[in-house]
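Part of the complex only, each chain left as placed.
Order of writing sets the labels: A and B. Residues in every chain begin at 1.
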Amino acid sequence: MPAPALALSGQVLPAFLLCSTLLVIKMYVVAVITGQVRLRKKAFANPEDALRHGGPQFCRDDQDVDRCLRAHRNDMETIYPFLFLGLVYSFLQPNPFVAHVHFLLVFLGRMVHTVAYLGKLRAPIRSLAYTLAQLPCASMALQIVWEAARHL
Amino acid sequence: MPAPALALSGQVLPAFLLCSTLLVIKMYVVAVITGQVRLRKKAFANPEDALRHGGPQFCRDDQDVDRCLRAHRNDMETIYPFLFLGLVYSFLQPNPFVAHVHFLLVFLGRMVHTVAYLGKLRAPIRSLAYTLAQLPCASMALQIVWEAARHL
């Protein structure tokens, strides 16, 4: 990280970049798992893929594939906003300890969410993990709105 | 907002951060509404959720849930690019009045889009709101491409 960017960030940027980028890598892993489940269950979304892997009858839905797709979609609904909110929040000179708690809750919440989704853990583990990660995101959003409104 | 970040932004960054973060919060609200509709219509995507709320027969599709999911997906297709384009555009030293008009059109277009989608308003209100928000996004994208190409 070059000095100027770090100097702007009030020291919490590295922690944000670590948590956020690890979550992006986690999303890539979900995509790889989806592909593996498609191959193992022989359930492809496109006729051209099915043809390559045995025949047109394998262009079909599958419950486990759909589960992977839902997990990935939920990541897009929650982790992508965090990439934006966390980056902006890191430049608002937050208290470092408070900021680290924010990032850690998002990181842990989303990791547990994926494990609970793909592992079919009993309700409401997945929903609680979702909420755990959304609360710090909502907190960061409200702080950004507040700071932005003050400087209009 | 710390002074250095503001100094870089040419004064339009606060307006962008306000509009964009309010749209992220609006997306969070759509997610909450989706959950409420799932509970009220007893239509869950996962067997483990259905079991917790009455039985496996409630793992089923529902037209109103699908509508919420489509509204949320359309937000992901349009608001997420705005988070990126608007942030970069804010650092291109745009005319403040022109920039504010861009941000306001995106904000209003996407708010009306969600109301029209979830409220099942008659066509083409939703499509017009979609187009209203996409035009300033396309404008910002073209200005970024132009500036980036000049500095290659």
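Rule of thumb we're sticking to: a contact is a pair of C-beta atoms (placed from the backbone, for glycine too) under 8 Å apart; a residue touches a chain by one contact, two chains touch by 3 or more.
Fair warning: this is a prediction, and the values are worked out from it, not measured in the lab.
Shown are 2 identical chains; the number of copies across the whole complex in this structure file is 3.
Rule of thumb we're sticking to: only the chains that are shown with their structure count from here on.
Rounded to whole angstrom, the centroid-to-centroid distance between chain A and chain B, based on C-alpha atoms, equals 17 Å. The part of chain A that touches chain B in the complex is made up of residues 8, 10, 67, 70, 76-77, 80-81, 84-85, 88, 91-93, 117, 120-124, 126-127, 134, 137-138, 141-142, 144-145, 147-152. Of all residues in chain B, only 1-2, 4-6, 13-15, 17-18, 20-22, 24-25, 27-28, 31, 45-49, 51-52, 72, 76, 80, 83, 87 touch chain A in the complex they form.
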